[in-house]
Structure formats: C-alpha cells, structure tokens
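Missing here is one protein chain; the remaining ones are kept as they sit in the complex.
Think of it as A, B and C in the order they're written, each chain with its own count starting at 1.
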C-alpha cells in the first residue's frame, strides 16, 4: 500500500492464489478448468483448491472416506433441524443450507478440529521431548480430567460403538503399512483411546476422533479439517432441506401443533404506567 | 396427529427417509454406512442421499463433471468475498462458509435452477403440443425479450466464451449417443442458444445453462439443482475462506485502508432538540 | 466508471448517503452523532437512518408501537427455535441471532411486506379507477380465493383474535383523526377484513395485517416494512438466544434425548460393490 492508494492497491487487497479469472479463462491452481472437467473427480478438486496440488492416491482415498463417513447423522442434530425448519420458511435452499452450516460451531462441529490440534500437540511433544506416546497421551488425558473437560474426538453421547470407527481406522492402517502416511497421528489417537479406556467406562473413539486421525495423517490443518467436515455435512443438510421442501410444510417449528412450549415465567401482571 | 398429541406425534413430526440412526447403527437410505466408507466415492453419496438410490455410471460421471465445473469463480463474486471478509471477523470457518452460501440467492445462484425449469417447460410444451423444439424455444426467447428479462443460463457478463461450455456439452452428447440420457433437454438448451444468437449479439450458453442441461437430463428437480450448485461452490468458498484465514488479516472490509467509501448524503447539520 | 478504472471508481462503488465517516467524525444523515446520543431515542435513529429524516411525533409513536407489537411469539416459531438451538452449538450470540433472522423469509416473515404491497395496490386502484374501497377489496379477496391463496396479513393459525389488533388500530385511528396520516390504508385494510368475514369463517386481521396498515400509513416501502419486522423480532430472538445460553445446554436438537426422529425410508440393505 503506497501513501496515496491506487487502484492497484484495491485489486491487490483481493488477491488470491486459488483461481485465475480472465475473459475466457478459468484456471484452478494453474490448471485450465476445461482440462479438469470430466477427467478429475470432485474430491480431487476439493483437495486441489484447498491444498494447492492434486492429491496422491492415498490423499484421495482417505479424503473420500472421511467425507463419506461424515455426511449425516439425522434430524436430531441442530444443524439438520435448522436447515429443515428454514426450508419451510420461504427462503431459498441456499439459505436453508447456510443455516444448517452456520451452527457447526465449536461445540457442534468443532470436535474434529480440536482433535487434530490435540493429535498435533501429542506428536510434537513426543518429537521434542522424547518419551513414549502412551505416556504423553496419558498425561494429556489426565490434564483434561483435572479440568473436567471432554477430550475432543472421544466418547459418544449416543452410540455405544461408532460403526464408522473400525472401517476408517483400517484405511489409515493400510496407508501406514504402505508407507504413504507417517502413522504418528494414528498412534497418538489410539494411545489417547487406550488412556481413556483405563478410566471408569470405555470411551470409544468417535467420528470426530477417527476423521481427525485421517486429517492429521494427511497434514490437514485443524481449521481446514473443520472445513472438510462442514463440506461433508453439507450433503446431509442439502438432502434434509430438500426432503422438507418436497414435503411442502410451511413454517415448521420444533413441536407439532397444537403442542406449545411450556411457560415457566412470571404470572400475569398488569402494567401500570407510572 | 391425534386430538391429544402423543410423544409419537413429536417423533413423527421429524420423520425422515434419509438416514436411520439407532445406537450403534447409521444407515444411509438403507445401506449400513460401514459398507460404504472406503468403497464408494463422495459424489455417489451425494446422489444417494438426495435422490435415494446409488447413481448409475452416467449419473455419477455427469454429476462429477457438473460439480467440478462450478467450484469457483474468484473473489469478484459476492459469495466468495462475503466468506473471505467473514473469515477475518472472529467467527469459525463454518460461519464464514455460511455467509458465502447464504448469498447464492435467486440472482447470484439461482440461474441454474431457473434454467432447469425453463428446459423442463420447453420439453413439456413440445411433448404436449407437438411442434419443433426450435419453434418453441424461439417463442420462449421472444417472451423473455418482450419482458426485457434475462434468459437464465444464457449470456455472460464477463466471458466472451465460457471455457466450461464445450467440454460439458460433449459429455452430455456422449451420454445421449450411448442412450443413457434422453437428450431432449440438451436439444432444448441448444435451441434456446440458437434462438438467442439470431439477435443482435452472440449470447453463448453460460455455466448455469450448461449445468442446467446436465441436471435436467439427469431428472434433477430445479431447486435440487441449485442445491448441487451450492454444494459445488462451497468448495471455492471453503478454499477462499481458508486462504484468508491463513493470511491473518483482521476485520477486512471491501476497500484497503485508508480508502473510504464516498459519502453522498446530507451536508453537516445541527440537531436542535425541539 | 471511466474506461480505465481509478481508485475513485472503487470508493464510488461503495458510496452511501447514510453515514459520513472521517477521522474524528461520525455523522448520521448529516447530524454529528455526539449531538444525538443521550438526546434522541433509539427508534428515532431507526427512522433517521432508514428514511433520511428525523420522525415526526406521529411517525415516532406509530413506529414504536408497531415494533413493540412484533418482538416475540415464543419458541414455537422456527426463527426463535433456530436461534435457541444455535446458541447451544458453540457460536457467538451474533451467529445465533443471524440464524433466527435468516429464516424470516417470504413465508415466515414476509406477510407484512406482502400486505403493505396489497394495501398500496388497493389504494392505487381506487385512486386511478375510482370506485368504493369495499368493492376493490372484495375483488382482491375474490382473486385470492380463486387461486386458493392466503391473503397476507389476515387469518391466524393460532389466535382466535389477535390481542395486538385493536390497540394498534386505535393508534392509527387516532392519527387519522388528528390528520397526521392519510387513513386510506387503514380503510383498505378494514375493507379487506370485512370482505373476508363475509366468507365461511371470521378471519381477523393478524399482526402482519395491522402492522402493515401502520407502515403503509407512514409511507414505508413494502421491503423496508419487512426490515422493521426483522428488527423488532430480533429482540425476541436475542432474548431467547440469551435464555438458552444462560441455561448451558449443549447441542440442543428439536427433541429431548433419548427421543429419536422416526425413520420412514428403505429397509436395511447390503451394498454389493459392482
């Protein structure tokens, strides 16, 4: 930025390394888009746009699997319920989807991101201080317990055993065996699970934990990992918004009429203007 | 709904045919999710969740291509700019994505949906009333011109020729030749383009028009077609939000400081309390 | 815009007549903000910013009343439920409010806007074609009935008689009597209500209808009228989001656990990879 701003400052303010747009030209990370359409699958483009290069076979396979595993968990989730309600209120399907996505916040959609950060921290600690990963994981678990905090990515409010865990872990194990991912984050995640299982109940790894292992093994940054989860869950959000739209209901609230929310406040009182 | 509502009315209010959730069980359209992870690609699941069945090869190939073609068009678009600005304001990447998606409204993201509806109407008119598709298309174009309205899916504010048009059309033509899609919607779209080209300037089919042909050939409903566009553009929105997050800028407005918006309103005046 | 854009084109692109911002200066429609703080009430500033001038006493009184009447209608409404659910998902109160506001769409929040447009049309028709307002209103009602459409602003899914109707109408009648509003829109609204009451059930004017009369009498454009409704309902949205935040619940869905949405889709089936 020069002292007296120029129009070049304005175009530089919006600069990007993702997509080159000129009349007649669209390039994604340097590749002319007409060379990609029909030849590359959608998930390769997800990786290309966010990470800058086309994925390897391993990156593609693991990203596909993590995305597939995360698409939906039904209308009990506020993200899905929000999108379905919005779809009945006279907004476009884009706005219904936006409402579903917007609530994938730190508590509802952030455990995967937090778990990637946790795995990164464990692996970094082992690398810097030496020691066994099991000991570092046990210390981490102890720290969380001392704060009465959830360990992100572990424990499930609902499933006694998450059906997505084993199949995803096996894909990571295969990649470790093939030498195409390092394996440190898998070991860290399993060590945390083991440390938690020493406690009073068996807290299995949940979908956030197992996809966090995938993303950490692929070198995906924590916040981008949440972005991938949002992208995956957008599919469920779209499907549910569309199902609700197709049903034709108008202004759908959380309870079927004539059910009313309980009122627990002040009894009726008169307003006497002073 | 019975006269006196029961708890079954409340669970029925939220019923869905998409995903079955029970303790230890997640089924997508009836398929146990652990059978799909690692074996099916993400786009097959997009089709499964929204349309109810796994895609044929043709459905999968064309949907992949349409999604890839729609991922991004750079920071000039308000959807991308909105997401980038949001990413600097101290909200999660989910909220940055929601803001980008939310503006894919009737004007910014709805042309594809409108074009699917238009193609459906032309094909239905030909089927009901007979006549040549070129004549019906010419009539439709004349109607739009009489109202000084844009024909959705045609004309481009920017590209003299959209680089995505030919490669996508060729994929549809291949499918028509193979007998795996009907071809009526392709013919209708090309007829509209031809009718428009008879006018004063050459209005090539744009990305909304060519993806509308894909979606119409696949039997995708107009509003769901917009949903697919939103899903595709979410990838660009994510990539741009993430690029902005990585840059670390705080509270990014549309103009680089110290540039200020022009003020064109009332001159300074004093408020005299009556 | 010149042929070669300049930085002045960029600042002009964002020009506004609302607020002048310079170092040390903030003026609202020309008034230095330090002259307004502590001397003018909030609703006067709402009018000043949106309409450009400070309100008259009548404008202030009627806008206050319409805003007060619209603040809340409880958690049955999807706007309120959306905000409450969002507040439990780990997003800021701004995002919880955004989700509530976003669903005040054509069906859930647009009836007032549509009713202002309807009243404007009736008054314009009477002005242009002459005739009695009752006859014009009866014709309008007949048109809606022929299309099996709701007349916006009339009928209520819930209240046999809306408690807000009479008190708001009386304020408008007082202003008509004082000669500070024209009264044409009040007469049009009452005529519509009368025409509807000739039908099979008594459809009282609802909150959207009565506030539409207020806004139409004040010369508020239809879409801005929706904006005022959104602003008013934002208060209820804020109060409910804050109540939910204070309660401390996490990831609140529409049904209390362990209640699950009914599943009505495909029975379990195996995926056999082709």
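Here are a few things to note about the model shown:
We take it that a residue touches a chain if its C-beta (ideal position, glycine included) is under 8 Å from a C-beta of that chain, and two chains touch if they have at least 3 such contacts.
Keep in mind that this is a model prediction, so the values were computed, not measured.
By the touch rule given at the top, the unshown chain touches A, B, C in the complete complex. Interface note: of C:90, C:105 or C:153, the residue touching the hidden chain in the full complex is C:105.
In the full complex, chain A makes contact with the omitted chain through residues 7, 10-12, 14-22, 27, 29-32, 35-36, 39-40, 52, 54, 90-92, 94-95, 102, 254-255, 259-271, 273. Although one chain is not drawn, its touching partners on chain B can still be listed: residues 5-7, 9-10, 74-79, 81-82, 85-86, 88-91, 95, 98-99, 102-110, 157-158, 250-255, 257, 260-261. With the whole complex as reference, residues 1, 5, 9-10, 12-14, 16-21, 23-26, 28, 32-34, 36-38, 40-43, 45-46, 49-50, 61, 64-65, 67-69, 71-76, 81, 84, 92-95, 97-99, 101-106, 109-110, 158-161, 163-164, 166-168, 170-171, 223-224, 226-228, 230-232, 234-236, 238-243, 245, 252, 255-259 of chain C touch the missing chain.
Here, only the chains that are shown with their structure count from here on.
With centres defined as mean CA coordinates, chain C is found 35 Å away from chain A. The residues of chain B that reach two or more other chains are 10, 12, 14, 16-21, 32, 36, 40, 92, 94-95, 102, 255, 259, listed in rising order.
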